[in-house]
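First the structure, then my questions, so here it is.
One chain of protein is taken out of this complex; the other chains stay put.
Right, chain A next:
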Amino acid sequence: MAPPAQSQRSQSPSQPSGKSEVSDLKLQLRQLAGSRAPGVDDSKRELFKKVISYMTIGIDVSSLFGEMVMCSATSDIVLKKMCYLYVGNYAKVNPDLALLTINFLQRDCHDQDPMIRGLALRSLCSLRVANLVEYLVGPLGSGLKDSNSYVRMVAVIGVLKLYHISASTCVDADFPSTLKHLMLNDSDTQVVANCLSALQEIWSAEASTSEEASREREALISKLVIYYLLNRIKEFSEWAQCLVLELVTKYVPSESSEIFDIMNLLEDRLQHANGAVVLATVKVFLQLTLSMTDVHQQVYERIKAPLLTLVSSGSPEQSYAVLSHLHLLVMRAPYVFSSDYKHFYCQYNEPSYVKRLKLEMLTAVANESNTYEIVTELCEYAANVDIPIARESIRAVGKIALQQYDVNAIVDRLLQFLEMEKDYVTAEALVLVKDLLRKYPQWSHDCIAVVGNISSKNVQEPKAKAALIWMLGEYSQDMQDAPYILESLVENWDEEHSAEVRLHLLTAVMKCFFKRPPETQSALGAALAAGVADFHQDVHDRALFYYRILRYNVSVAERVVNPPKQAVSVFADTQSSEIKDRIFDEFNSLSVLYQKPSYMFTDKEHRGPLEFADEIGNLSIGEATDNVVSSQRVEENDKDLLLTTAEKEETRAGHSQQASFGIDDLLGLGMPAVPNVPSPPQLKLNTKAALDPSTFQQKWRQLPIALSQELLLSPQAVAALTAPQALLRHMQSHSIHCIASGGQSPNFKFFFFAQKYEESSNYLVECIINTSSGKAQVKIKAEDQSTSQAFSTLFESALSKFGTP
């Protein structure tokens, strides 16, 4: 409720501002409470409606609680529903009043009418008052067993509500296992779907503290459950289908025939009119075929038409959501969409959020065969009345120019932009011409002729002005007037508000001076003087530096300020491929719309059910076959989780050492296995075990937790663990290899693996160490369950030796 609107309302004569109306209502309600006169329910309905209407517009009607409850002793279901609505709204803030209602709600839970049973149960669970949970267990228990599916549906969600009020009450009553039973046996698919939603939430929350819950959570993506749900997929409502499909994306089939079975089964879901179902299906297809390159490509071809249909048949909002996903796919496989570029042409009446996406797609799909058409189209938008889109279109032309080899035609277009004499067009085009010249210096002649004709007075935007000044400095030998234009710019130094422009001006004047000293000398003097006096620190420093280096030696200054340049071949990509992969893994979620992985915009508990991000989602599922590279990438990914992007840049520097260390690691050269450690004889580990991250991730998902324990670290170990690398190296010497690590003191997280000697049976370990408490949480998964205890002993002994000389 917007406060201004509210205050406006309370002044209006037709709306009550407060007390007198409420007490009036109270009186009327009281009169009706005991009445059995015919038609009394109708009058009650009117009064109830009034009460609820006040409630919605923010008037406090909680004082009517008692009267409302009294009036609800009726068989009229409309009245009951309104009363439930009222009670649900006020119970949380008035726990004492809530107690009043428990009685009548509990009674209604046994009503003959299943509708009333369901409604009462829902209201009972919605009271959200912690000290009333004891009253919920009984009705919920019978609700789950009710013969009517509506009541069961409500009861299942009720269990989830109870869990959120008091997790222990819910678990102690053994509700989760009841839900599991219902999920696998109930005849009503909405009951099944609700069980699935509730169990995902409950077990995900419990998994951090309970092994059993963590096992149960993984059992949800077992073959048994997945096949059971898939076989009934068409019975589910479209929304529940989305839920099931999302679960299926987590399933790892054991053989490729399964993959094709699942895809064949879901094929017709791609023709569903509901975009959410189609996207969920697309995700299943993409995830299942990730490791099958050819099939994966076929999937792109298959999903193209349905997605394009959704774009054009839905509301603009839905088009936007689908287009964002298409955009992601286009970025990954531009060639698949390159013949469909006309679908990404903008329509004049589309909202700008749709147009922007389309422009990005056009840039992405441009190749030798379609560039001419695309650029022609983009040039039309440049004259568009929608200025932000016009700007964006010009930038798109520039981006295409920078990614194409044949820029001939594009350069002409860009130069035409400069001649259009619209401020914003000129500004955008200048920036582009500058970038273009940095990549293709051979075009300087044509460009400079046009740029030279632009009056600097018509260029106001800092970015464009800086670009123009850069070109004046860089090509001053070709531009007749360069020294004089620069001079006039220096004269207006004080009016120039942008420090960026002033910095460029200093450098440009320097460059010009080296090429045409007599004409520039006075401008240079003025620029340096103005620069040294500048209040902006960077400008001041640069001017001073130029001044001193010129005094020291002019030819040295030239070598520093204007060295021969190499053409830029590739401009830096703004987003790393790790991040792009991560976004792809989170297909059909907000990550795709925001173009950010979820950890950048949500906190941990809201990543969604069954999200493995807190476990091994950190591992990239890249196709990298080179272990050295991938272990480094994993490392980096883990840091992504922990650091902000700015910090990340700094950590990059440290990678070279880690990488070289990684080589030693993986080839097993640097660190010989230490034979003198007395390891239990029954289990010998392979010193040269190898496992790539995606296999690790797959196995980690598939295997149940064999063992989970908490170990105490020695003070020496704590002292030695200043960086993850130390422990890594130590464990390596015990033939336990690290596949991913991360964290900063005091919290570190490691994923280890080991292989049985002369057998390819793997052990996987997650180890979280907190150095301030000196504790290590260890979870072990084993392919050969019978030896997991032996491995655990080995792991423990290896860990206990850490830090000892």
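By our rule, a contact is a pair of C-beta atoms (placed from the backbone, for glycine too) under 8 Å apart; a residue touches a chain by one contact, two chains touch by 3 or more; residues count from 1.
By our rule, contacts and distances are computed from a predicted model.
> Determine which name in "Vacuolar cation/proton exchanger", "ER membrane protein complex subunit 1", "Calcineurin B homologous protein 1" or "MHD domain-containing protein" the UniProt entry assigns to the undisplayed chain of the complex.
The correct option from "Vacuolar cation/proton exchanger", "ER membrane protein complex subunit 1", "Calcineurin B homologous protein 1" or "MHD domain-containing protein" is "MHD domain-containing protein", the UniProt name of the unshown chain.
> Who touches the missing chain here, A:Pro388, A:Pro517 or A:Pro746?
Answering carefully, the residue with contact to the hidden chain is A:Pro388.
> Out of A:Leu97, A:Val225, A:Cys242 or A:Ala776, which touches the unshown chain?
Per the contact definition at the top, the residue touching the missing chain is A:Cys242.
> For a quick check of understanding: of A:Ser43, A:Thr169, A:Thr309 or A:Ser761, which residue touches the chain that isn't displayed?
A:Thr309
> Just name the one of A:Leu27, A:Ile77 or A:Ala567 that touches the chain not displayed here.
Only one of A:Leu27, A:Ile77 or A:Ala567 touches the chain omitted from view, namely A:Ile77.
> Among A:Leu127, A:Ile157 or A:Leu220, which one touches the chain that has been omitted from the display?
A:Ile157
> Using the document's contact rule, name the residues of chain A that touch the chain not shown here.
Residues 1-5, 48-49, 52-53, 56-57, 77-78, 81-82, 85, 115, 122, 150, 153-154, 157, 160-161, 190, 194, 197, 237-240, 242, 246, 271-276, 278-280, 305-306, 308-310, 312-313, 315-318, 320-322, 324-325, 339-340, 342, 345, 347-353, 380, 383, 385-388, 420-421, 586, 588-594, 598, 601-603, 606-608, 611 of chain A touch the chain absent from view.
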